[in-house]
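The excerpt is restricted to a subset of chains, each kept in its original location.
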């Protein structure tokens, strides 16, 4: 977190990339479209970045992959007149999801979360959107394109997305990320189900770390989704001039999805807590069971050893020792005690 | 959950059935009524679906059982001019209960829950309603008709339901589902009572999975009922032109029921948590009790074994060995110790 510390004391609006995902080359994917036509250009040559100027009557979508380069962000800021605090938030990937409205554009920042099955952890990537009439700029932290499905839909000339404004495109982009949350939770639910299976049928020592990791992941998810709900709520109630009334119904739908996702996170948390209780009582039951069985083995031999001790005594007069079948009787008696005790413990359900 | 994943990246309004309850034949049950008369038609022939056109002065209720067929839903959407997001929600059976108002109709989606005593689990079915002046369309996921009681009431010519509009019919349909929640909670309460009985009188190992299952079921119930309360609250406060003022009092009554149902769920959760505490302390008490008894058995024999050890020693001079009644005294002494210890442990209430 040293980068965060270097930001200390800097004046607000200072652009510092606080993440670790510096991509090698920044990709800039520009789409300019209206109902009739669409043009796409892709650049990844840092030296000669040419940022298209939005043309009236067309929507320009500039998608930038890689936010580690302060100069580029500053350049974008200058060319499109973006507020310094926005630029700072784009580069500061520890940003809390939020929605803000500025004089010349609205700003949305959120997290794209995905489950990494190898590290069994959540991977988080910050995505920011800035949009106004005719222009939308999106920032992705990593190289992989999260928005390919939207791009495909844009290609269809009579699709709804081509007929609407930047607010609808912004909605569509956020919608993709919220849809990814369902996949994430699907993965987490799968892990919870596996865990439940294991706890009920084969509780072992490693489960408690699995529970701990799942709890942590849900904590991370909630930390990203809970403020997102607020942000989308504000988005859906916005009075901004850049948002058309017809788009509102979609944003409200998006809001419903976020609420549902958050509900799911909460209910998974409850489930995991319940599983933890179950696991703890299962494991403690099992351990006690083992101790009980071990103790019973000891206890069974205790009177037998005492018996052997008796006939090891050296009293001058100890009649049993001189009986013809003394040793045989001893064994018969010993085995009887053993059987009796086993039967008794069995009946008491201690075994 | 693979179907959910196939929905990823699709444009909003895409109709994909996400459930597993594809019914064999879709039933379409159409009722057209006013105060004076009622007509009913039933179709389950997919090829030639004829959707009745609402007649002014009459109320048309189209009840569709089976939502797995996107084409049918789309057809309905087109014929009655239903918004794409509604159509999507009808088919997506993972929908969170909600109430929404659109320009040409109001939309209500909720869950019908029932307790399956065989699998000891909750079965959930999604039910959607779309209604406006003169037209109401209901969608049930499964084949069984949840609304038969309403249909019977409709048959009574001077019943209140025949004299009122689609808003009252919508209320009546939702009311049926909320009434079912009482049955569900009744079943759950019965299970809790049985559990309590078992914990107090015969706590055994299987109880913790029973508790776990009940907790899970209550979690599922709450997940369905909690958003429903919100939805009905919005329904009851609606300013929609499709809802008459006289129906409001009934919807408020419905709201009260939902709140009560939710109260019950919460109090059952508390009860189950209390039972879990009780069970854990009961089981731990029992186990400790067993260990204590076993240890006491060991402890009683410890001094006796020591005693036998003493008289097994080979000292040249060990006077007791040569006493005439040495062996008898040994037994008297041993039994005395045994009795004394038992009496002591009894008095201490350790036995």
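Letters A and B mark the chains in the order given here, with residues in each chain numbered from 1 onward.
Please note the rule applied: a contact is a pair of C-beta atoms (placed from the backbone, for glycine too) under 8 Å apart; a residue touches a chain by one contact, two chains touch by 3 or more.
Model, not experiment: these values are computed from the prediction.
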{"item": "Given 2 visible subunits, total identical subunits the whole complex contains", "value": "5"}
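We take it that only the chains that are shown with their structure count from here on.
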{"item": "Rounded Å distance, chain A centre to chain B centre (Cα mean)", "value": "27"}
{"item": "Of all residues in chain A, those that touch chain B in their complex", "value": "148-150, 152-153, 159-161, 172, 175-176, 179-180, 182-183, 186, 189, 200, 249-250, 252-253, 256, 259-260, 263, 267, 270-271, 274-275, 277-278, 281-282, 284-285, 288, 291-292, 295-296, 298-299, 302-303, 305-306, 309-310, 312-319, 348, 350"}
{"item": "Chain A-touching residues of chain B, taken from the complex the two chains share", "value": "1, 4-5, 7-13, 83, 85, 94, 96, 98, 100, 102, 205, 208-209, 212, 215-216, 219, 223, 227, 276, 280, 283-284, 287, 290-291, 294-295, 297-298, 301, 304-305, 308-309, 311-314, 318, 320-324, 326-327, 330"}
